[in-house]
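Written out below as structure tokens is the structure these notes cover.
Of the protein chains in this complex, all but one are displayed in their positions.
A and B label the chains in the order they appear, each numbered from 1.
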Amino acid sequence: MPAPLLSLRGLTKTYGTVRANRGIDLEVAQGSIHAILGENGAGKSTLMKLIYGVETPDAGEVIWQGNPVRLTSPAEARRQGIGMVFQHFSLFETLTVVENISLIVPGRKAELAARIRELGQEYGLEVEPRAHVHSLSVGERQRVEIIRCLMTDPRLLILDEPTSVLPPQSVTRLFQTLTRLRDRGVSILFISHKLEEIRSICDRATILRDGQVTGNIDPREHDAHDLAKMMIGRDMPAPRPAIAREPGEIRLELAGLDYRPDDPFAQSLSKISLRLHAGEILGIAGVSGNGQAELARLISGETTRPAAADEIRMMGKSVGHLGAAARRKLGFAFVPEERLGRGAVPEMSLADNSLLTAHRFGLVQRGLINRSREADFTARCIKDYDVRTPGPQAEAGALSGGNLQKFIVGREIMLAPKILFVSQPTWGVDIGAATAIRRRMVDLRNDGVAVLIISEEIEELFEICDRIQVIREGRLSPSLNVAETRVEDIGRYMIGAEERAGI
Amino acid sequence: MNAITFVLAGMLAAATPFLLAALGELIAERAGVLNLGIEGMMAVGAVIAFLTVHQFGTHSLGFLLAGLAGAALSLVFAWLSISLRANQVAAGLAIGILGQGLSALFGKNYESKTVSGLPKLSVPGLGELPVVGGLFTQDFVVWIALLATFAIWAALRFSKMGLVIRAVGENPAAARSLGYPVIAIRYGAVLFGGLMAGFAGAYASTVYTPLWADGMIAGRGWIALALVVFATWMTGRVFFGAVLFGAVSLAQLAAQAGGVNLNSQLLACLPYLVTIAVLGIISSNRRLLKVNGVASLGKTYIP
Partner (left out) sequence: MLLSRYQLVRRSSASRRVAILAPITALLVTIVLNFVLYIAMGKAPAAVFYAMLVEPVVSWSSFSEVLLKMTPLLLIAQGLAIGFRANVINIGAEGQFILGAIFAASIPVWVPQATGGWIWPAMLLLGGIGGALWAVVPAFWRVRLNASEILVTLMMSLIATQLLAYLLVGPWKDPMGFNFPQSVMFQLDATLPLIIPGTRVNVALILALVWTLGCWVYMQRSFQGYKLIVGGLAPHATAYAGFSEGRAVWISLLIGGFAAGLAGAAEVAGPIGQLQRSVASGYGYSAIIVAYLGGLNPIGILFSSLLIAILYIGGDNAMVSTELPIAAVRVFQGSLLVCYLAAITLVRYRIVRVVTTEARA
């Protein structure tokens, strides 16, 4: 057996008190697609940063092609032949594709542009070199990232959650590209938490949990259930079954909403129509960057449009002109996708973060804050929603993503809403917390609350929604009943194939 | 007629302190750092240059030391706002106040003293033209400032360094993940800004009005800051903005030369009023600011 391309021995990295990686051992063979599997917070991203030289390890050694090396910077890693495609792309929106590439690839712009076109054709990664990145779709941006890596001629390509931003059909295309690269001798480190994907493309899988390696297997020899168990250390929690229930009256209605934002980098919306009833969960699927953020702000009242008040109706009232606070008074509650800085103020205590939206529930009297009621409310939220924290006085910024999300979801549910709107309910949340949050959504639905969810995880939407609509380039598909729909159907709407077919 | 000749001849010199300071601030802001201490750095540059020229009579040495003094003060700012992650606004104000205090302290015994200015160099052929001839007759610092404008424009637009500065200003985390030393680049940009502010102060105190008076910078550093906004972070527009303000600040003298009898306090307010008006017009175009703006400006970068 040939020597491995890359070996890690006892790699350790600590941030403050958080031990992100502990004694990681790993071997990546020549010409293989090697998965790193683990849930959010398991230490996958830290490990990749160590391999790519963004961070340096506190202890341990890296052996590259048989020789110990010190990867002190990404430039050094690239020189050795290691390239990386980041999950949140390291592209610059105001620069062109070729300028972005010239940041790490030497050469004149005209030559670079020619090579971009050449590589694009060879690997099915076509992209216009002179386009500004802000005008590209998420999928195109990923292509730019991959091309940029390929232009440094890597022996090892690291991809951090590459499929989380792609519709199913594009995933297939990406996998073809990756297979082609492997066949030409490039090894690939593929980071994911999606089990089926790993089973379909990877030759080896290393499983991380709490910063440690807990398994080193051939993923094709195990089923998804086994992999999940290794990943989270116990059986996957079962989803909460939804009871059969006739939907009630219309709680939220968007009627032909058109929106052209001030921000030139934002997505316009056109003719968005949806109806959300009491006692159902409606999911909005789609690849990120297709107008979800703009739609969320319009529904929540963070963007108001006095001129088009009728386009949004809640509980039968026109609300397009009302701000977020006024909509909340009607019984609307909202969990935004950004937890820190939007759903919660990181520098404030949880108690003060309760006040953000729960102030109408007796926490403020005659203009003054009632501290004891504020603390009671917060303590109740912490207890009922299993938020792991020292107490109501802990700062929101000190909580993990999953715990803060549980707090925000709990706070919003405690407002006893008629409509609950949750954007990206489980982004960056560990599996335990994600399951708990999904169960809460289903419970609320069963109790007759109208629940609207925006998510990029199709599996999640299929698990809990009654109906799904797909957003693409600022337009919303017709409503699809989950019971009668397959994942591939959703995928077709995500890439726009349905529109082209004339449906 | 006389007034036009006068303004044409003087506006580039009047514009030079604005131009030098704003070019430096432009680079710092392009890298994502808002330095509100420009006024103080100019004040320190002004006093150091004045003292040096008064003592040794050498303008080049005066400019050199003034630039270094401005850079030294900006180093303290960079340490606070970049290394220690202090709020950029508070740190800038602190450095501004400190700089103005130091300027007053060092210049205390030189109040109303004068030094000699710089000779003017004329472009052969153009300098003798009627009316516009004055435009082509300037001291060498003005010529250098014009060259610097061109160099900075070219660097930001075409060079790798300019590309990296823009990348750091837009998204420092991504720049770091590509391996660029964000902290070092921001330090460099801030130091350049301090150097240029020092030069700007030196020009104001030893060439433009070679006479020492406490508070002589008189808000020009703040106007330079506003200029960067007016220019929506574009080098060419910084130049035109600086020339506009040069012309406006000459208006007082020009009006007198033209025999217009206007209140002198009102005329002194003219640059400030123009600043407020233009700021309102440019800033209300949110789209323009978003397209040309620097995404991470004023935000503390935490690696």
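Everything that follows uses one rule, which is that a residue touches a chain if its C-beta (ideal position, glycine included) is under 8 Å from a C-beta of that chain, and two chains touch if they have at least 3 such contacts.
Note that this is a predicted model, so its numbers are computed, not measured.
K.L.:
Specify the shown partners of the omitted chain in the complete complex.
P.N.:
Across all of the complex, the chain we cannot see touches A, B.
K.L.:
Hey, which of B:Ala71, B:Ala91, B:Ala167 or B:Val190 is the one touching the hidden chain?
P.N.:
B:Ala91
K.L.:
Among A:Ala29, A:Val69 or A:Ala379, exactly one should touch the missing chain; which is it?
P.N.:
A:Val69
K.L.:
Could you tell which one of B:Leu8, B:Val76, B:Leu146 or B:Ala247 touches the chain left off the display?
P.N.:
In the full complex, the listed residue that touches the missing chain is B:Val76.
K.L.:
Go through chain B and note every residue touching the omitted chain.
P.N.:
On the chain B side, contact with the omitted chain comes from 36, 40, 76, 79-80, 84-87, 89-91, 93-95, 97-102, 104-105, 108, 214, 218-219, 222, 225-226, 229, 263, 265-266, 268-269, 272-273, 275-276, 279-281, 283-284, 286, 289, 302.
K.L.:
Counting contacts across the full complex, list the positions on chain A that touch the omitted chain.
P.N.:
Contact residues on chain A toward the absent chain are 15-16, 56-62, 67-70, 300-302, 323-328, 334, 336, 338, 341-349, 352, 355-357, 359, 364, 367-369, 393-395, 397-398.
Following the convention adopted for this analysis, only the chains that are shown with their structure count from here on.
K.L.:
Hey, how far is the Cα centre of chain A from the one of chain B, in Å?
P.N.:
Roughly 44 Å, centre to centre.
K.L.:
Sort out for me which residues of chain A touch chain B in the complex.
P.N.:
Chain A residues touching chain B: 49, 52-54, 73-78, 84, 86, 89-95, 99, 102-104, 262-265.
K.L.:
Where on chain B is chain A touching in the complex?
P.N.:
So the residues of chain B touching chain A come out as 160, 163-164, 166-167, 170-171, 173-180, 286-287, 290-291, 295.
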